[in-house]
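I have a structure here, written as structure tokens, and I will follow up with some questions on it.
Heads up, this is only part of the complex; the chains shown haven't been moved.
Each chain carries a letter (A and B) given by its place in the written order, and its residues are counted from 1.
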Amino acid sequence: MGYSETIKIKVKSQEFVDITEKVEDIVKESDIDTGLCNVFSKGSTSAILINENEPMLLEDLKKRLEKIASSKDLYQHPENAYSHIRSSLLGNNHTIPVADGKLALGIWQQIMVGNLDRETREREVVVTVVGGS
Amino acid sequence: MGYSETIKIKVKSQEFVDITEKVEDIVKESDIDTGLCNVFSKGSTSAILINENEPMLLEDLKKRLEKIASSKDLYQHPENAYSHIRSSLLGNNHTIPVADGKLALGIWQQIMVGNLDRETREREVVVTVVGGS
């Protein structure tokens, strides 16, 4: 059994936007009781983050990513190599358990889509639910 | 078809505890022959690691994480921003194939739950198996 929907959302450069409610709605629509919900961002300069949606923490993460793969360093790939590297480290997909028809997230866990590219981009996130009802 | 169980386990700060056998037992219970086993830690300062459970290697990883996101640096998020950043880089969830009713892990691959927070915490890990019997 499988159910899928796509979320489209504009995200500014280096920002993370909370999509937990949208994903939760898709899980409800799926009618799946026990299974898995995969959240996959279709861009190679984007990421899916499962962590606490707290503005200062997201600022810390942004600064730390600038340290790990700086936008000011020299790269061979034109323009946005650092965006691809940040995406590779955070991952563009994560899979969350579904229990009793709901996402089994911890209290301080939200699902966010991050845009690591140089400018605002519309991000496409495919949400897929599999399991049994 | 979906089957789920939760593991609760106390983990010291910056330690990784092997839960491979517990996950393997849940896969057996699930009666699923071919499919996927998702291991998801419910804490935003925790991580799931699939790698070699070798004490010196885990010490190396701990030291490297201290370099990448140091506990001594200044952050805006109170107290444990570095814990959240380490969790975001390692990931709080991983998905392992199930073949012939068993986890299809490599010889040097164990499943570990890491506590990246400042003190000992009880970690809740949801194990979900989907597929066919």
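Methods note: contacts are C-beta pairs under 8 Å (C-beta built on N, C-alpha and C of every residue); 3 or more make two chains touch, one makes a residue touch a chain.
No experiment lies behind these values; they were computed from the predicted model shown.
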item: Oligomeric state of the whole complex, in copies, if 2 are shown; value: 3
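Rule of thumb we're sticking to: only the chains that are shown with their structure count from here on.
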item: Subunit A-subunit B separation of Cα centroids, rounded to whole Å; value: 19
item: Subunit A contact footprint on subunit B (complex, rising order); value: 1-4, 36, 38, 40, 42-44, 68-69, 75-78, 81, 84-85, 87-89, 91-93, 95, 124, 126, 128, 130
item: Residues of subunit A touching subunit B in the complex; value: 32-36, 49-52, 54, 56-57, 59-61, 64, 68, 89-91, 94-99, 104-106, 108-109, 130-132
